[in-house]
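Got a structure for you, written out below as structure tokens; questions coming shortly.
With one protein chain withheld, the remaining protein chains of the complex are depicted in position.
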Amino acid sequence: MSNILGNFLRLTSYGESHGHSIGGILDNFPANIPIDLDFIQDQLEKRRPGASSIATSRKESDRIQILSGVFEGKSTGASIAFMVENQDARSKDYNEMEKLFRPNHADYGTWAKYGIRDHRGGGRSSARTTISLVVAGAFARLFLKEVTKMEFLAYVKSVGDIRDPGDYENGDYPELEKQAYTNDVRMISEEHAALSRRKIEQSRSAGDSVGGRIQLLVKNVPAGLGNPVFLKYDAYLAFAMMNIPAVRYVSMGNGIQAPEENGSSFNDIFEVMDGKPRTRTNHSGGVQGGITNGMPITMEIGFKPVPTIMKEQPTIDTSLEPGVIKGKGRHDPCVVPRAVPIVANTAAFVTADFYLMNRLARKD
Amino acid sequence: MSNILGNFLRLTSYGESHGHSIGGILDNFPANIPIDLDFIQDQLEKRRPGASSIATSRKESDRIQILSGVFEGKSTGASIAFMVENQDARSKDYNEMEKLFRPNHADYGTWAKYGIRDHRGGGRSSARTTISLVVAGAFARLFLKEVTKMEFLAYVKSVGDIRDPGDYENGDYPELEKQAYTNDVRMISEEHAALSRRKIEQSRSAGDSVGGRIQLLVKNVPAGLGNPVFLKYDAYLAFAMMNIPAVRYVSMGNGIQAPEENGSSFNDIFEVMDGKPRTRTNHSGGVQGGITNGMPITMEIGFKPVPTIMKEQPTIDTSLEPGVIKGKGRHDPCVVPRAVPIVANTAAFVTADFYLMNRLARKD
Amino acid sequence: MSNILGNFLRLTSYGESHGHSIGGILDNFPANIPIDLDFIQDQLEKRRPGASSIATSRKESDRIQILSGVFEGKSTGASIAFMVENQDARSKDYNEMEKLFRPNHADYGTWAKYGIRDHRGGGRSSARTTISLVVAGAFARLFLKEVTKMEFLAYVKSVGDIRDPGDYENGDYPELEKQAYTNDVRMISEEHAALSRRKIEQSRSAGDSVGGRIQLLVKNVPAGLGNPVFLKYDAYLAFAMMNIPAVRYVSMGNGIQAPEENGSSFNDIFEVMDGKPRTRTNHSGGVQGGITNGMPITMEIGFKPVPTIMKEQPTIDTSLEPGVIKGKGRHDPCVVPRAVPIVANTAAFVTADFYLMNRLARKD
Partner (left out) sequence: MSNILGNFLRLTSYGESHGHSIGGILDNFPANIPIDLDFIQDQLEKRRPGASSIATSRKESDRIQILSGVFEGKSTGASIAFMVENQDARSKDYNEMEKLFRPNHADYGTWAKYGIRDHRGGGRSSARTTISLVVAGAFARLFLKEVTKMEFLAYVKSVGDIRDPGDYENGDYPELEKQAYTNDVRMISEEHAALSRRKIEQSRSAGDSVGGRIQLLVKNVPAGLGNPVFLKYDAYLAFAMMNIPAVRYVSMGNGIQAPEENGSSFNDIFEVMDGKPRTRTNHSGGVQGGITNGMPITMEIGFKPVPTIMKEQPTIDTSLEPGVIKGKGRHDPCVVPRAVPIVANTAAFVTADFYLMNRLARKD
């Protein structure tokens, strides 16, 4: 349903870029989970603008406020409402957008749909709405930490044509995450991070933008999450990721290669190691037939270049008259570094949802 | 929710490969729509096994039965139940699968989740469950035909490394569909269809399988379908497609290229033609910020090679003992030809869902 | 949502009185529950027409068919589809109803809503659709039997002004149920059952009908089912019951008396007995603030007299012309005896739904 993510664990979100705040309500979050606000705030810091020279200069403190559902540091089982106030909104940067449609944005579609539009900062279509994903996902991680050993890692795999060649699926995720956050690009290979940073700065200097890819890895996911038909784990994860602004494709495991493979080369052969089933390879990315098999979840997510650029571009307006538009707001020249915590936390949210769903699957 | 597709228009599905039947219930289908059963049956024929030498030899007549919701040839607004009986199920082909886990199937995940499994023909995880998608999508098309001019086209874009180089976005979709169905591969370019057919036959001879890609095109979609956050048109379309067995990636428009592009090259510039907004290019695939912009919807869907192959493969069983498995059932060496009507009808279902949803968006 | 009952355990229903069949799909039913088809069939027998001289003479064998989700006698976790075929439909009895609106039926509302109507036997609005409630509720009872000690009892409390004065809340429910089913009226007091039977026969002779009340009792419900806001146990139970045809009011515990009571007289005082909390009285009917407290659930459900009577009644038709209508189909002169198994099984369904929901409420 609109504005809702999740089936059992469920986030209902609200907020516009230049409105009062961004937030949401989290339903069916289990009771008695310790709520570490510092952890949630830290996740917000990771996506916060203004932290780096290669990101938008909009300054937001992005402080999380919990409005309900937490009592003496623990969840109570009641719906959890949260809110992050908007502070540094410069709506006048967007005055000319009141009527002009920016290319590759939701402006025209929104106007066609509703006949009214809060144009300031992109309104409801702003990437600032991902705050609610980060917060809800951080809550999900607090729950999963209590009851499982799952680990979530996201990092930038490529910026433009610069690609980190590393394979980190079997690495130490907390260490790798630390490593990725040592640079502005959120890439693990320092060498490629430096190249990527240069690419982003060149784009910015040229008044242009550039795309990129994020790799998601999840470890210690129990086998059995997901459903055989219509609510496959990977399908819902794809849905969640495709709702993140600028995402244009999602690929499970080695999905991009899959169409050119044969069964004999692509199949992941089961074996037993240390008394537990595993597969020799993990082309499937941890999900087979929509259900997790206990191997790490691996997903590649492709982002388009930010459409708002500092070059003049022709366009049209609400009267269908031609016009010219040139970016004035504060925008990221490359969206992937700030999308890293969004991807990781969104994956946690989806996984917690499936984890809870499985409590209905068995007799006891 | 599990077994459910759609938010306003809604399909609840049921059925296993070797059970009584495959079917579903369609909710919120508008009243007074003429129900052309021949059209629905024809869509089923298009995915039916046994129609070609490069598909499984399982023989199913796949006759649609409507159990409710249709009166004197028209929908009544009541829930529409439909059923397609299973006939040619050879469960004994699957006896050894009772305990062995096939690679890249849901077998192990299902067992881990439920502790019980209808192993015959893959049970609930069989691709035969896509019958309900085809039927529900065909209903959706009957509705859309009554009230819009939308056209849906799916075709095979590649088989292994053989790729149809044509760009058919602005073509005559009904003609192109006819052309695709003149060959077993469902490819538009006859030359590449012949090459693909040879590739599939080689795979079959080698006891192996091969992957492929399907291109989806939808024309005359009104601008304004979809939502800015969490129920984006493309995100839900991706969800629907990722629920189709063997799909490993989905990409909107030129999504696969997007991460290596710049904003200035990737942006689709708005202009007015014949008094209507359009974009010069359509890299976005008809969806921007999650909302349709009136341009054709274009999506590329990547399928893995069928995991069941006629070669011996090592695996394990429910006691975690090693075993060897070799395909015995009747299986398609390449899944994409039969997936073509599934993709087209699933897209129709999703689009009808968003079309109905938009009736809530405005005052009147 | 329309045609759906339940939030976690979920029934999607279909079927019209004179269509192919009545049935539904049950989602999220836990795996590995033994499915005793005889029990389900027995519940259907209890509501079956043609079993008594005071019920409709329509003859239906009402055989349950399971189409999916059950394998070797146990649930698999897949969606469970079921179907009961319609056999003795005499549509010609309803010919004049094609245009005339019967009083106190959905005829006019349906026509106003959809502009089309399957008038035969009331179409989708027939009480025959309660078959799906009985079956889904019987499944729910099979689940609850496996994992709890809950017991469900429904019986006729009154027919017209004849009221069974007994208080059976603390009785032996299986014995009381047997007792109620020894008479056609489904009343526990034999004396009042005889009086009620006479009243129903008098109504029938006079070509008229009569209303009545059903009492629902549920024992051994754990404390803690239900939610504090919007999904209260009693609110959803009321919703489920109000969906049963002819129900006009629902009252929890001593609800009918509540408005004229004082807090000091109506409050149920907590005490501990045998180491467990209980209340001295149970005016609340086992639910306080929307959440069960471990005491028996008690609800009174009021049914109107069947609107179809064998007397001429003026009415209007689809052209708004006046007409005269007189019952011709086969109808029950009093609906409550056949509603007894519907109420009991519907309560089981709702309770199982809340029982499963509670698996999400806690950390583990």
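As written, the chain order gives the labels A, B and C, with residue 1 at the start of each chain.
Basically, a residue touches a chain if its C-beta (ideal position, glycine included) is under 8 Å from a C-beta of that chain, and two chains touch if they have at least 3 such contacts.
Keep in mind the model is a prediction, meaning the values are calculated, not measured.
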> Which residue from A:I116, A:V272 or A:L320 sits in contact with the chain not drawn here?
Replying inline: A:I116
> Among the options A:G23, A:P103, A:P259 or A:P337, which residue touches the chain absent from this view?
Replying inline: A:G23
> Which residues does subunit A use to touch the chain missing from this display?
Replying inline: 1-4, 10, 12-16, 19-21, 23-25, 27-28, 31-32, 65-69, 71, 74-81, 83, 113-118, 123-124
> What subunit B residues would touch the chain not displayed?
Replying inline: 8-9, 28, 30-33, 77-79, 146-147, 228, 356, 359-364
>> To test your reading of the contact rule: which positions on subunit C touch the chain that is missing from view?
In response: 1-5, 7, 13, 101, 103-110, 112-115, 123-125, 129, 158, 160-161, 203, 208-213, 222-232, 234-236, 238-240, 242-243, 245, 248-256, 258-264, 266-272, 275, 277, 279, 283-284, 287-294, 302-309, 311, 313-316, 320, 322, 357-358, 361-362
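The rule is short, and it goes like this: only the chains that are shown with their structure count from here on.
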> Copies subunit A, subunit C: same or different interface, half of numbers shared as the threshold?
Replying inline: same
> Roughly how many whole angstrom separate the Cα centroids of subunit A and subunit B?
Replying inline: 26
>> Averaging over Cα atoms per chain, report the distance between subunit B and subunit C in Å.
In response: 39
>> Centroid from C-alpha atoms only, then distance subunit A to subunit C, rounded to Å. What do you get?
In response: 46
> Counting only residues that touch at least 2 other chains, which ones in subunit B make the list?
Replying inline: 1-4, 13, 113-115, 123-124
